[in-house]
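Remarks on the structure that follows.
Here the complex is missing a single protein chain, while all its other protein chains stay put.
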Amino acid sequence: MAILIDSDTRVVVQGITGRDGSFHTREMMAYGTRVVAGVTPGKGSQMFEGPNGSSVPIFNGMDEAVRETGADTSVIYVPPRFAAGAILEAAEAGVDLIVAITEGIPVLDMARAHAFARDRGVRVLGPNCPGLISPGKSKVGILPGQIVAEGPIGVVSRSGTLTYEAVFQLTTAGLGQTTCVGIGGDPLIGTNFISCLEAFEEDSETTAVVMIGEIGGTDEQEAAAYVKENMSKPVVGFIAGQTAPPGRRMGHAGAIISGSSGTAEEKIRVFNENGISVAIRPADIVGLLKSRLA
Amino acid sequence: MAILIDSDTRVVVQGITGRDGSFHTREMMAYGTRVVAGVTPGKGSQMFEGPNGSSVPIFNGMDEAVRETGADTSVIYVPPRFAAGAILEAAEAGVDLIVAITEGIPVLDMARAHAFARDRGVRVLGPNCPGLISPGKSKVGILPGQIVAEGPIGVVSRSGTLTYEAVFQLTTAGLGQTTCVGIGGDPLIGTNFISCLEAFEEDSETTAVVMIGEIGGTDEQEAAAYVKENMSKPVVGFIAGQTAPPGRRMGHAGAIISGSSGTAEEKIRVFNENGISVAIRPADIVGLLKSRLA
Amino acid sequence: MDIHEYQAKECFRSVGIPVPPGRVVGTPEEAEVAAEKYGGTVVIKAQVHSGGRGKAGGVKLAKHPVEARDYASQILGMDINGLSVDKILITPAEDIDTEAYVGVLLDRKAQAATFMVSPEGGIDIEEVARTSPSAIRKLSVDPRYGMLPHQAYWLASFLYDDPNLVNQARKIIAQLYDAFVGSGASMAEINPLITTPAGVVKAIDAKMSIDDSELFRRPEIAEMRDTSSEPPSETKAREAGLSYVKLEGDVGCCVNGAGLAMATMDLVKYYGGEPANFLDIGGSSNPDKVVAALEIITSDPKVKVILFNIFGGITRCDDVANGIIEATENIDIELPIVIRLTGTNEDLALKILEDAGLSAYTSMDEVVEKAVELAGAA
Partner (left out) sequence: MDIHEYQAKECFRSVGIPVPPGRVVGTPEEAEVAAEKYGGTVVIKAQVHSGGRGKAGGVKLAKHPVEARDYASQILGMDINGLSVDKILITPAEDIDTEAYVGVLLDRKAQAATFMVSPEGGIDIEEVARTSPSAIRKLSVDPRYGMLPHQAYWLASFLYDDPNLVNQARKIIAQLYDAFVGSGASMAEINPLITTPAGVVKAIDAKMSIDDSELFRRPEIAEMRDTSSEPPSETKAREAGLSYVKLEGDVGCCVNGAGLAMATMDLVKYYGGEPANFLDIGGSSNPDKVVAALEIITSDPKVKVILFNIFGGITRCDDVANGIIEATENIDIELPIVIRLTGTNEDLALKILEDAGLSAYTSMDEVVEKAVELAGAA
């Protein structure tokens, strides 16, 4: 078991012929992801060459791609200027999950795109996220396949490389993962912590969850309340940005302390109050997890 | 029984202090309609004086009006410039039925307003309609109460005075009505023939229906197909505009033959094909109805 | 309200749609000057609110300025489907490789702006929709989100295979939606949308109708109304706030309510007459409106009888009767007037009218039969 994607997931890549899109499509295919279609307007009826002589048909539009290939998940590597439009197109074409990798999409565009996806009951992951991976089954996005391993830990994070850091430590310590999900560093994201925690709680193979948050917003605080109310599985948390100054955007568009709200201090306090074990250093995650699982 | 409104209907009048709004509010109250609130921004906390010493509280907004009085139906007498906004406000405030009397609302405004009401599951009647009356129970809109009578005939029409004409003949002939509904003369209306026919078919007291259409669009044709498929009760139809030239708007914004579609000839043909008895003159309606009910 | 081709083109240009240049002129001399300015072959097009201008001889290709002047003098003053041409548009002729159709209108069923596009241009879209619907791609635009980029692309890719042409058409389709919404239109059409041998997509014809209900907030578009293209009586009716359409018969109709007005015209026809007009005087008993209505009806020399058909609902019949009497006293009318008044207080009303020497009825059939008879006898 895993959450959101597994070995049956049929993936269409939007922006498959771009630099990032083509690179990561080959990475996904090499990992074993069932990439069934690509979309690049104007390149329809060409074939995308994958690794080891494999290939994937390219379509001009999502509508056709989904109709012809039965894709149920889309991953978006198109530039910020066109990315919200790509999300709208994917939602209209009727996939179940849209993984938006693109960073720098105007937030007002995303407000509309999220509303559109909600109207249609389509889940969006991201934007500005590294995607997700269910080790041994499927990866959708840009997470490096070689640092994960199959196992019982669920990982959910707002960050990219910090997640790799944590996952790599888990893997090195022999703690494999059911699914690692990067929910994205933007202020308006489609899938939040709670929604992933819910899925991990329901997933029979997941025995514990690592939740990696950062400054900005109150998603972690709400997730903490959710954990206390609804989670039977242990949760270990980490919050990045204890030294971040207020009012400055720390890389991620969503990583900003507004006035006095969204600080790491507050989030850590709320984690502690709600039974989440807080790692002060990334290196502490494995130890806390082991003690909670013992 | 009746459709859409009955003696329990609690009405709020939007634009109650305007010329038309105040006049028709008094008419409605005199007829026995339960007018429970009025709305005119800036006149909140005043009272509207009805007939015979009765009065109705005025509110600044629909939200408050609905909350304070439990109104479930709104009727709109505000000028075209503000009318679509009034519909949005009523839909957001959570009434079940919005009766939009106003003529001349920009059609693109209405496209948005209809979408908004659909999103919220709120029924709109009109715009550019005379409203509706369930004789002896309630009237909402501008239909003259003195020409109707209680009885078993359902009447649904795109027109105003032509409806009065037909209803008056019914009443004079001893054929009272369950409900008379004016669905409006605009191209984009919230409640169409089918939706009223459905309600009449379900209404146990209605034994037959008079449907009065006119040139423009294909609402009558679709209604005819519905009648054939789904109606057990006899339907008598009339179509106005047999002599209307193509391409010209005949008063109602919706009464226009586009190219060769939406002609009276076509509608009459489709009525005949689907078992609707067609009155060639308004004066024939009563006779046809009696023969179908015999 | 229909606007002229040159006005629609101006609107299209303002949103960025590639439209060849053009100049509107009213004399053959100006046509020659314009043709000279453009050089080469020009197209001369009658500016009237009518389809079938080409067939009627209202569109000509002129190879040099003198020819342009000659054609201009033929076209100016021409009658096209009852409309007199007093303006022509001169535009440089384009080399045409392919012709396509792009149109958008407010669709009643979808309750939304709805595009229809076809790779065949110069067509009657309604005809094609009926005979070969597969030649058309159709899309309704959700008013909550507007035209989405992939939707414009989807429509454009039905017109062309070449990605370069698709890309141009995609932009034009999105711009056409902007023009449509930005002008409060009920219809906008590019027919044909051409490609040139050089691979450029352009709109060489333009048609647009504006929702009358939008004009109050778009004075710049309201000003585009060309009253020279309609009967003066319709101009006058609009100014008086009356819904009026001039027809060709002799029974002048004055009715309250649009549906009843149509039904009255139909009944005139049923009894063997011909209605002279559609006229809805609305719901009030205001004598000023009745005066305006009578002036408009009597300005039509064909009218031989005036027929009132009034249903008194909320407005009481006696009030209406008094209004009619006051109006007829204020205006000199030679024609016979027959009046039908029914509804609330009709007995009272009939008495008032008869006392004033006017023929009054309560039955719609009776009064119409009488009016047709009077028109036949006149």
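In this document, chain identifiers A, B and C correspond to the written order of the chains, with residue numbering beginning at 1 in each.
Here is the rule we go by: a residue touches a chain if its C-beta (ideal position, glycine included) is under 8 Å from a C-beta of that chain, and two chains touch if they have at least 3 such contacts.
Nothing here was measured: the structure is a model prediction, and the numbers come from that model.
For the chain excluded from display, the touched partners among the shown chains of the whole complex are A, B, C. Among A:Ser22, A:Thr163, A:Thr191 or A:Asn274, the one in contact with the hidden chain is A:Thr163. Only one of A:Leu197, A:Ile212, A:Val235 or A:Leu289 touches the chain withheld from this view, namely A:Ile212. Shown as candidates are B:Glu89, B:Glu103 or B:Glu201; the residue that touches the absent chain is B:Glu89. Across the entire complex, the residue among A:Ile3, A:Ala100 or A:Ile147 in touch with the chain not shown is A:Ile147. Residues touching the missing chain, restricted to chain C, are 144-145 (touch as defined at the top).
What chain B contributes to its contact with the hidden chain is residues 41-43, 60-63, 82, 85-86, 88-89, 92, 112, 116.
One chain is missing from the display, and on chain A it is touched by residues 23-24, 27, 80-81, 104-108, 110-112, 114-116, 142-144, 146-147, 157-165, 168, 185, 187-188, 212, 214-215, 217-219, 238, 240-245, 248-255, 258-261, 264, 280-283.
As a working rule, only the chains that are shown with their structure count from here on.
For the criterion of most C-beta pairs in contact, the winning chain pair is B-C. Comparing mean CA positions across the assembly, the chain most remote from chain B is A. Averaged C-alpha coordinates give centres for chain B and chain C that are 27 Å from one another.
With centres set at the average Cα position, the gap from chain A to chain C is 55 Å. For the pair chain A and chain B, the distance between C-alpha centroids works out to 51 Å.
Counting partner chains per residue, chain A has no residue touching two or more of them.
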